[in-house]
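Shown here is a partial selection of chains from the complex, left in place.
Read from first to last, the chains carry the letters A, B and C; within each, the first residue is number 1.
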Amino acid sequence: MSDIVRETGKRLRNWGRWGPDDERGTLNYISPETIVKAAGLIRRGAVFSLAIPFNAKGPQINQPRRFNPIHRMMITGPDCTTGAIPFPGGVGFSDDMVILPLQCATQWDALSHCFEDGVMWNGYSANEVSSRGAKRNGIDKVSAGVVARGVLLDLPRAKGVKWLEPGYGITADDLDATIAAQRVAVGVGDVLLVRTGHMTLCREQGGWGTYAGGDAPGLSFRSADWVQQKQIAAVATDTWGMEVRPNEFPDTYQPLHQVFIPNMGLTIGEIFNLDDLAEDCAKDGVFEFFFVAPPLPITGAVGSPINPLAIK
Amino acid sequence: MSDIVRETGKRLRNWGRWGPDDERGTLNYISPETIVKAAGLIRRGAVFSLAIPFNAKGPQINQPRRFNPIHRMMITGPDCTTGAIPFPGGVGFSDDMVILPLQCATQWDALSHCFEDGVMWNGYSANEVSSRGAKRNGIDKVSAGVVARGVLLDLPRAKGVKWLEPGYGITADDLDATIAAQRVAVGVGDVLLVRTGHMTLCREQGGWGTYAGGDAPGLSFRSADWVQQKQIAAVATDTWGMEVRPNEFPDTYQPLHQVFIPNMGLTIGEIFNLDDLAEDCAKDGVFEFFFVAPPLPITGAVGSPINPLAIK
Amino acid sequence: MSDIVRETGKRLRNWGRWGPDDERGTLNYISPETIVKAAGLIRRGAVFSLAIPFNAKGPQINQPRRFNPIHRMMITGPDCTTGAIPFPGGVGFSDDMVILPLQCATQWDALSHCFEDGVMWNGYSANEVSSRGAKRNGIDKVSAGVVARGVLLDLPRAKGVKWLEPGYGITADDLDATIAAQRVAVGVGDVLLVRTGHMTLCREQGGWGTYAGGDAPGLSFRSADWVQQKQIAAVATDTWGMEVRPNEFPDTYQPLHQVFIPNMGLTIGEIFNLDDLAEDCAKDGVFEFFFVAPPLPITGAVGSPINPLAIK
């Protein structure tokens, strides 16, 4: 039954497209020209942060590996005001640290985050991602990204609902209809931000609930060809896992990841907070913007926490 | 002897300038207009990452609190290829985590990072920065920043040297001379990137040595008035601590921090890798660019690791 | 209303009892003689571990600071069997790490864990316990402890119930009645293990529930004088916080800690798993044993995870 997954992956496989040594995948669709053109979208000087707060109240509830960020101080105001840690001349300092899974909040998946049959993007062995980190396709290989034109596709608004229901699989038709409703084009090298409203639902419910790993709206497996044809650089959603859950085929796990990451080399963003941006786009009718989301260049990392910015 | 520090701080104090509740300080100099204008500097679509690699070989050597990032895998390729951690349908995943001091590599200091006489920016008590984190002036308060015009001041190039020697204090005259040599203006709301060449020196020496906390070139305490007059939004350097070390007065510790952060409310960036950008600027003679460096919005954090981008 | 707390603390204060520089408190009641005598209790060669498992399913649920242990591998079997991390000659190795609050599971509180009016055991300032760790009264000061005679007081068994109800405060009379029922004496330098059955209740309920910080049975504040008179070296319970919760006085927080730790210098153990031991003691009627619970000598720590052993 999972043959459709492998077949789709094989059909949409981009290996070698940007050379045998490529570790950037579809980010290669971004060119100096698309960046310069995207800069023209900065018209109002309005900046939107698309990150959720990084703290202990994040969505990682009862997950097997991922936990919410643990932020701890290493030196504090009271250390200084009491003189417990002395500084000369009236000055004082604080320092802090964080412990976090790189996939715990708003994030990029690196191309080393997902494998198919023991192989990852561009044909590298999954064994290149050992306990020593990713020798290939690490997030550090795209440290000067992601800078691109961004396009928000606000599915629930286009459909006139508050949010897509958990389990709703977004099809190519849905995407085209939203594009048409929003009068915006999707072009080569764009970063596509797909709003499902799932985070809005959590807000209304007053808690994350099963946001992490539970049922969720998301891209249908059947949108894979559409995404490939559009030649987008990256896709991100306001959900935990980008694709619809429950997954659409038995005996698979996140099958769209299996096509997007190891086969297409598509960078995926998750847990993006798109609500404020969506509100603004609905107001001014402009769903395109300059998009910047630099990963932390952690050597050999298979993902990165990010604070993506949309600038209009 | 430290009275000059307190006096300077008092003279340049910006408390209340942006209202009694402000927690953003000089980032307020950035306006929608300056952002739109800065976008016009994106002419070639060239992106420069100004972060050093985040890994175990970073500069935090023998520091009292700060250590280099500890990146560890939570699930790996070999877990999947051996079937030790099973997934259906041929897919496999990797995940990872990091433990890092927020000030260990390329970073923003939050306005809660430095105090004077028990008080921080805009008059808040340093005790607001307890082991629970910063209730005031946390990095999360500037999550939609920093987006601005950036200007590189390449001091060693302007002076015709490879780097400024450790202990060299950069004066207002030095800054003005560099501005003149580079034929670039510094304006309200700019982010100033001051290259000292100290990281170049480390590269040539083949190691970080005493980069973290040792002698270093940097801004002289006497540049404080100049910085205030320029109304810049933030200043960053390629050094560990922005200001010259050894510090210029006895019985002080990072006295320019004491003026900049708690008094002026100036955001400071440190450990910026400016060498590639400087090379490019020298080549095309353009020392201004669009600058984006979003902090991770860690709730209550007194700093943030960043991957600043300069886009030309 | 909290004056009774301060008055009791003052009345039972042991400061100076073992010299002005003492950092071991009531552990000083243990002498070479009591250790040799306790060794005579090793008659069957039966060893009981009193620790709960240290893992992600521990009791730290929704706590403000404490979290369950985060255990992660640093090199694994699959790294070796795949050759991803190569070793010569057929050998392979695994390594791992843990991140844990020192108070997250079975633990000793150090004498630096609790203060009264800014002062800790033996009169040292609480400011000696800064972000740099405990300069005084750290757990490292008792690294050769705790070796002593142990006595189990099995309250619910003596009372003929499965467990004491949450909110039940154990009085001196309860303790005396249990001692009488068990026909065991409590002597100078003993470690007292007080079983409330609260962990049994959690087992029966199938989860920790509000074990950490919620209502619980425990020592009544009014048992303080009894404890002082017995000259015990340490006391430990099968609960999160040793003393009865809710606390017995308004406007206090863990008032018995306030008496025991900073005033009496009593070492407290918490989250001890006493059920297996209790079962055995009930069977053979012997409630005394050789007790060994060495802390990890973490420099400046205010507590330590432990695996206490009772040897009969």
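One rule holds in what follows: a residue touches a chain if its C-beta (ideal position, glycine included) is under 8 Å from a C-beta of that chain, and two chains touch if they have at least 3 such contacts.
Owing to the predicted nature of the structure, the values given are computational and were not obtained by experimental measurement.
Peer 1: Given 3 chains in view, how many copies does the entire assembly contain?
Peer 2: So the full homo-oligomer, as given in this file, consists of 4 copies.
Assume only the chains that are shown with their structure count from here on.
Peer 1: Could you give the separation in Å between the centres of chain B and chain C, each centre being the mean of its C-alpha atoms?
Peer 2: Roughly 45 Å separates the two chain centres.
Peer 1: Per the centroid of Cα atoms for each chain, what is the distance between chain A and chain B, given in Å?
Peer 2: Those two chain centres are 26 Å apart.
Peer 1: Where in chain C do residues touch two or more other chains at once?
Peer 2: Chain C, residues with two or more chain partners: 73-74, 76, 79, 82, 84, 99, 131.
Peer 1: Going by the contact rule set out above, which residues of chain B touch chain C in the complex?
Peer 2: Checking each residue of chain B against chain C gives 72-74, 76-79, 81-82, 84, 97, 99, 131.
Peer 1: Under the definition above, what is the set of chain B residues touching chain A in their complex?
Peer 2: Listed in rising order, the residues are 2, 5-6, 31-36, 39-40, 42-49, 51-55, 65-66, 69, 71-78, 80-81, 87-103, 112-118, 120, 125-134, 140, 143-145, 147, 249, 251-255, 257-258, 290, 292-303, 305-309, 311.
Peer 1: What does chain A use to touch chain C in their complex?
Peer 2: 67, 70, 73-76, 79, 82-85, 99, 127-128, 130-132
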